[in-house]
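Got a structure here, written out as structure tokens. Questions coming.
The complex appears here minus one protein chain, its other protein chains still in place.
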Amino acid sequence: MADAARKVEAPAGGDLVLEGVTSGYGAVSVVKGVSLRVAPGEIVALLGKNGMGKTTLLKTILGMTPLSGGAIAVDGASVAGLSPAKLVALGVGYAPQELALFQDLSIRDNLRLALSSDKRLPEALERVFGHFPFLADRLSQHAGTLSGGEQKMLILARALMLKPRLLLIDEISEGLQPSVVDRIATALAHERAASGASMLIVEQNLDFALRVADRWAVLKLGEIDDEGGVDETARSRALAHLGV
Amino acid sequence: MLLVLDILTTAAILFVVSIGLLAVFGVLKIINFAHGAWLTIGAYCAVVAAKLGLNPWAALPLAFVVGGALGGLTELFIIRPLYRRPLDAILATWGLGIVIGQLITLGFGRDVQMTPNLVSGTVEIFGADYSAYRLATLGAAIVIGVAFALTIGGTRLGLSARAVIMNETLARGLGIDTARVRLFTFMMGAGLAALAGVLLTPLTSVDPNMGVGWLIGAFMLVMVADASFLALGVACLVFGAAQVLVSTFVSPILGSIAIAVLAALVLRVSPKGFSRA
Partner (left out) sequence: MPDDAPALGLAARPARSRARLSRSAPFVVAGLAAVALWVAPAVLDTFAVNVLTRSMIYAVLAVTVDLLWGFAGVLTFGQAAFFGVGAYATAMALTYLGATPEWMAVALALSVAAPMALGLAVGWLSFYHRSTALYASVISLVTPIVVTQLIYSGGEWTGSSSGLVGFDVLPLELEGFFRLAALVLVAVTLAAWVFVRSDAERALVAVRDNDARCAYLGLSPKRLQIALTTVLAGVAGLAGFVFANASSVVAPENAGFLFGTELVIWVALGGRGTLLGPVLGTIAIDYLAANLSGDLPFLWQLLLGTAFVAVIILLPGGLAELVRRVWARLPFGRRQAVAPRLVASSPRPNAAVSGAPLLKIENLAKSYGSLTVLENIDIEIRAGELVSLVGPNGAGKTTLMRCLSDGTEPFSGAVSIGGASTAGLTPNRIVALGVGRKFQVASVFESLTVADCLLLARAPHDRLSPIGRAETLSLPQAALDVLRMTGLDRLLAEPTRLLSHGQKQALELAMVVALEPRLILLDEPTAGLTKAERTTIGAVLRTLTGDGVAAVLVEHDLDFVRQISSRIVVLHQGRLALDGTVDEVVNSELVRTIYSGGAHG
């Protein structure tokens, strides 16, 4: 699936470059000197166990956690110090892992919040219905009433609303049935084929990650422990670094 | 029957006075202890409007605009540095209230000011005469409540504000400009407080410290409502009723502390107040 998509020349995708990125909370650095590139149209999986700094790295890229060292550039321009609102305006979409939905808002309002105005709402809704048709019939339902898998799909759908050029996705496959994982993998592949978006996906589910990604990297104690392309050695190498 | 009218109109007045504080607390998670000062600012807008010879009703939009504009400055220079120190924000806004009170005293003197009645006379209702203005406040509360509900429920700013109330981190991650949402919310809260100040003028004397007395009641109601608009309505009705009943049947002095005491007890039993019910 990923192979088919890779062939697409995708000038529309964002180019993300991390150089020695260090960040954390207060005096504690959680991410230490991470250098990584997500080329236009590329999908990179960031693997690693809990507490290794994966989520913090995503939040640092998005400007939610302050960068304490290194540089972050999107399409060659530094984005360090920009607010999340600015990054979203540059076309960065974010699918967070925890508490990622407004449970007491309708599905429609959850999706609306991804756009800064309602002008392009119908068009954007049509786009995400293409990926996840079940949303169309349930727009007025509260997000909290969805099942776990449906909630994850809504989180992804919302990140796709603004037709992002760069997607940051945090453990979207966590705790899901294989069938739902399939649908999500398909949606990501289709999205890249259609829009050429680049993606950085944080994952603990190795099977899913290696299925959708072009390259992988393992984050351990805030540092890149190993990285490589998705090939026949990838699984065993990544597993070795994950310590299982 | 008069008792019921008293309860309804008391609740309406409490609602009008508290709603601006609720909006600010909900979105900014900051308790604006200068809220009383904004009621005072509103009331003095009515004084100024009268001096300029304007129609008394013109004081309402004037107060909303003046209150909102001053609120914007306050958010930028006083509230914004204190988001991480909510208890300090209470103190800084209280200090701001003192400053505003003194500035008004310097400008207008400390004497009680007279303002024209917005609605005068009485209305015969259920066979008794009742203050027309108190009935008008009931209408005002409904109008403000509906307008507020429409803003929150129907506009993008309202949606963003609700998102910030529910989960600010997530809202930020989705690219919502939370700083702007806070600024507008504070301006609106301040504007509503000033509006309430105008509506209070026929009911209380207008002097530089008139707002302080209302502040505590509004604060306790907002604590109990815990950022929920509907819970505020319920709290105003329940505590308004308690205040009227205690004042009528026990003693007016105890009636005046009924809201504070009952709200404190409700919070002790259920820290989220009425918002869960």
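As written, the chain order gives the labels A and B, with residue 1 at the start of each chain.
Heads up, the rule we're going with is that a contact is a pair of C-beta atoms (placed from the backbone, for glycine too) under 8 Å apart; a residue touches a chain by one contact, two chains touch by 3 or more.
Everything numeric in this text was worked out from a predicted model, so none of it was measured.
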| item | value |
| --- | --- |
| Visible chains that the absent chain touches, using the contact criterion stated earlier | A, B |
| Sole contact to the chain not displayed, among B:Leu91, B:Val146 or B:Leu203 | B:Leu91 |
| Identified contact with the non-displayed chain, of B:Ala140, B:Ala190, B:Val206 or B:Met220 | B:Met220 |
| Contact set of chain A toward the excluded chain (per top definition) | 26-28, 30, 49-52, 171, 173-178, 203-208, 221-222, 239, 242-244 |
| Residues of chain B in contact with the chain not shown | 31, 78, 81-82, 85-88, 90-92, 94-96, 98-99, 101-103, 105-106, 110, 212, 216, 219-220, 223, 251, 253-254, 256-257, 260-261, 263-264, 267-268, 271 |
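One rule holds for everything that comes next: only the chains that are shown with their structure count from here on.
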| item | value |
| --- | --- |
| Inter-centroid spacing, chain B versus chain A (mean Cα positions, whole Å) | 43 |
| Residue numbers on chain A that touch chain B, as the complex places them | 59, 62, 64, 83-85, 87-89, 94, 96, 99-105, 109, 112-114, 116-118, 158 |
| Partner chain A, residues of chain B touching it in the complex | 156, 159-160, 162-163, 166-167, 169-177, 179 |
